[in-house]
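With one protein chain withheld, the remaining protein chains of the complex are depicted in position.
And then subunit A:
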Amino acid sequence: MSSFALTRLAAEDRRPRRVGLRERARRLADAAVTPLTLDDVLDTFHPLRAGTDLRGRIVEVQPETAESATIVVKPGRDWAGHVPGQYVRVGVDVDGVRLWRTYSLTHGPRPDGCISLTVKAIPGGVVSNHLVHDAKPGQMVQLEQAEGEFVLPQPLPEKLLLVTAGSGITPVIGMLRNLFSRHEPAITHPGRIVLVHVNATDPASLFKDELRQLAADERITLLERFDDRDGLLDVDDLDALVPDLAERLTYACGPAGLLDALEAHHAARGLELTTERFRPAFGDVEPGEGGTVGFADGTVVEADGATTILDAAEAAGVLMPSGCRMGICMGCVIPMREGVVRDLRNGALTRAVPGETDPAGVPIQTCISAAAGACHVNEGARR
């Protein structure tokens, strides 16, 4: 920390500069508690203070449906706020193991300073099931700052179509709550915002009461579709469901199948579409034979051809840098010195050959890449 501050000072200004009183006090405190730092000591007493790693404390768990719940979290002081529609990466300790997932924020900025995530327990989902069924107020979680481009443009367009399926409603409910908490008269006519909300069944529908209330108050037009009642939604039906589709700006969030179909539908008509995906679209790619990933410190991890290097390494207890886990944020990139990896989204191979490719390594995204043979990366496994 202090050495970083020093190099930064040196880079900014080559003249000798006096070290501030605060910095000196901090250095003294660090010297008094080494090998810990002052931060480690303060964290023992106040983990949500400013100036430390971003964390949060769960203050409330509200059940939504039988298989979903809203988790209200008091974030640390350094929480920089968010725009409705954005998501946050959350590190949750499940059975003692820290697992990171991404969830949409389901509120606009709240007066109590808390943030909320609505989680749907997916079958076999370790973190989602834990949060829905086992999370307790008082539990600490790790946070990162909000991210994401799935936000409404300002000013709000004249006509908007929102298409959501299942938990795809979560970023959209945040947008709606935020819009209507401000009571702007200009946005309250029902034709302005159309929400097509698709769910398997009525009881599984998230936020249905709240959405129906918004519709009853004529703030939005709500078109609910239930697979068991209406059959699976064919995107071509949208033209009939929403006759003025061509005039609308579309925002969609849901499973990859729906979004892919919607993208094709809108592209064919030359319409603009903004989507939010929760998971990378793996599936069509034939998994390869897999391989091993060797790290600079000698650690070697076995990884099959269908598992991302990030998942394989984490399962082997290696601390990996990670981010969105869907190939977008580049937070997981590490340099590969030698080997071949396969992009699980499209099957593309990335090769690193010593002597031919960059000696510093070819950057690979571990969250969407699987090993395709023996790979070596330039970093120590555990940092």
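Structure notes:
In this text, a contact is a pair of C-beta atoms (placed from the backbone, for glycine too) under 8 Å apart; a residue touches a chain by one contact, two chains touch by 3 or more; residues count from 1.
We take it that contacts and distances are computed from a predicted model.
Per its UniProt record, the hidden chain corresponds to "Acyl-CoA desaturase" from the list "YifB family Mg chelatase-like AAA ATPase", "Acyl-CoA desaturase", "ABC transporter permease" or "PTS EIIA type-4 domain-containing protein".
Of the listed residues A:25, A:97 or A:267, the one in contact with the hidden chain in the full complex is A:97. Residue A:35 is the one among A:20, A:35 or A:243 that touches the chain missing from this view. For subunit A, the residues touching the chain absent from view are 28, 31-36, 40-41, 44, 93, 95-99, 314, 317, 319, 380, 382-383.
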